[in-house]
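Written below as structure tokens is the structure these notes are about.
Missing here: one protein chain of the complex. Every other protein chain is in place.
Chain nomenclature is as follows: A and B, assigned in order of appearance, with residue numbering initiated at 1 for each chain independently.
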Amino acid sequence: MYEEFSAPDPLCIRLSGRGGQGIILGGVIIAQAAMYDGLFVVHTQSYGPEARLGSSKSEVVVSRFEIAFPEVIHADVFLCLSSEAYLKYHKAISPRAVSVIDDLIVAEDGFPSEIFLPLRRTARNLDNEMTANIVGIGALTGLAHIAQPVSVEKAIREWVKPEFRDVNLRALEAGLNLVPHSAMTSG
Amino acid sequence: MRLVQGNEAAVMGALAGGCNFYAGYPITPATEIMEQMSRILPSRGAVFIQMEDELAALGAVIGAAWGGMRAMTATSGPGFSLMQEHIGYAAMTQTPCVVIDSQRVGPSTGQPTMPAQGDVMQARWGSHGDRAAIVLTASSVKDVFDVTRLAFEWAQDYRLPVIVLLDAVLSHMRENVELPPVPDPIARKPVAVREDQPAFGSHPFIPFSGSTRTIVSGLSHDERGMTRGAIGQDAEQIIRNQLAEVDRDYKRIVQFRRYRLDDATWAIVAYGITARAARAAVNSLRESGLRVGLLELVTLWPFPEQTIHELAASVQGILMPELNLGQMIWPLKASVAGLAPVSSMGRADGELFRPEEIVQTINRLDHRNAAISSVIGGGKHHA
């Protein structure tokens, strides 16, 4: 089921969901982690005028070289946490993209390559649905090698408020564990 | 190396430029500048105040400048429109200050969280009457730091409200950059003034002190601030001198970046965030064998007339993409003065131009040119 993913350069990552799901923070953490890996990064964010509940998008471009265009057009790596965002973005991906979709989303016109994982359900099991973004990042770290796991961990320590640090680190771990062992070693 | 957001870089650049007074009013997408100033300035013994609206914000900034502080505000479209009255007042009273406008889609409330470049003419001509102006823009987080720092320096040197134009994407964009450490707060010390030192005109800015008796007015005045009598000519002369001073320092003030232009047959002229798409387009067009280069404008006003004119003489055509429905294309056309065909690409829907859209436009222009030259070269004439 999981094909080997070799990251292109630049690597274009898009996270999407609802306002309040930590989409923007998730992007910042990925960008920070890639920066720790010694790469150039640009993080952009886009959201509606409402601070909460509107759709939210966060994009990270990662490269070994200086980055010209800062936004993502066709994502190589796609994470989606809400149905609205799914409808809006799930087709704007590159041909060999890794798409990780929360499995509570009903996807009637999904691509066969989309990987449905229990991101929100896993976060609920950690008693904090807010950590679904980090569960997703954990899964992407395993599947698409967006950054070194230690760098992601360090980025979480840097950007997440102290009182939520532990639960987010557990969410990262849980996300990494959602990915079958075969996928992690083949990549 | 740090992951820094555009608005944060504006704050750091301002502090590097000596900013010790911030007055503002919340507005998307500029608010983070204000929020960070509210956290940082008190620990530096510097002033932060949230005012009741944008007019009040710039009014307080001007008052603070005459009180001896390096003062700024930041806003976005609707607030920038409100500030025009006080931008004019700052110009008339030659008050150094910095205004950052993070552009969003307009007119009116428009799309508060989406980028635009629709304030480029307002930044130059927005307040009534004539004035000298310096307007800077940026295309990267590092740029935001650099131009904001420069804005403070030039505001003092030229006694102008210097305007920095960002946009919704750049304000919220994060990049890994190396920024110098924040300098210590500048000490406010009394300025020595000669009794007969005129307060306006081509004289240095001297804030209020125990030895000044300056009268500052938005009425037309002479270099001593006198508003009575036949001061029309004196007032006009002050503005003319300021315009001339800015012109004289063209090489210093008018900043731009040439990217792969040396052997270019086509030039893209772009500014702000749009220059990023243009750079990507240049790279992609070069890969396909077309010799295209980019002139990225950092200073929008004064407009780089000479530079553009020289560029126009060396290329087959110029394309200007901008996130408005065609604004800077006018001074561009005037500067090209017919030396090369000029094409405009505009949009005001809240989206950035994508590199491939610029690529397609250049390809279309190039094909048409090739068709025309083959027709002319073949000696055939169509009726």
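Here, contacts are C-beta pairs under 8 Å (C-beta built on N, C-alpha and C of every residue); 3 or more make two chains touch, one makes a residue touch a chain.
The rule is short, and it goes like this: contacts and distances are computed from a predicted model.
The chain that is not shown carries the UniProt protein name "2-oxoacid:ferredoxin oxidoreductase subunit beta", picked from "2-oxoacid:ferredoxin oxidoreductase subunit beta", "Putative tricarboxylic transport membrane protein", "Heme exporter protein C" or "ABC transporter". The chain that is not displayed touches the following shown chains in the complete assembly: B. Only one residue from B:Met51, B:Ile186 or B:Leu243 touches the chain missing from this view: B:Met51. Listed residues B:Glu85, B:Glu245, B:Glu305 or B:Glu356: the one in touch with the omitted chain is B:Glu85. Contact with the omitted chain, checked across B:Ala16, B:Ala116 or B:Val216, is made by B:Val216.
Against the chain not shown here, chain B presents residues 21, 23, 41-47, 49, 51-53, 55-57, 59-69, 71, 85-86, 89, 185, 188, 208-219, 226-228.
As a convention for this text, only the chains that are shown with their structure count from here on.
Chain A and chain B have Cα centroids lying 35 Å from one another.
Listed in rising order, the residues of chain A touching chain B in the complex are 28, 31-32, 35, 40-49, 67-71, 73.
By the touch criterion given at the top, residues 1, 3, 28, 111-114, 169, 172-176, 273, 276-277, 279-280, 283, 352, 354-356 of chain B touch chain A in their complex.
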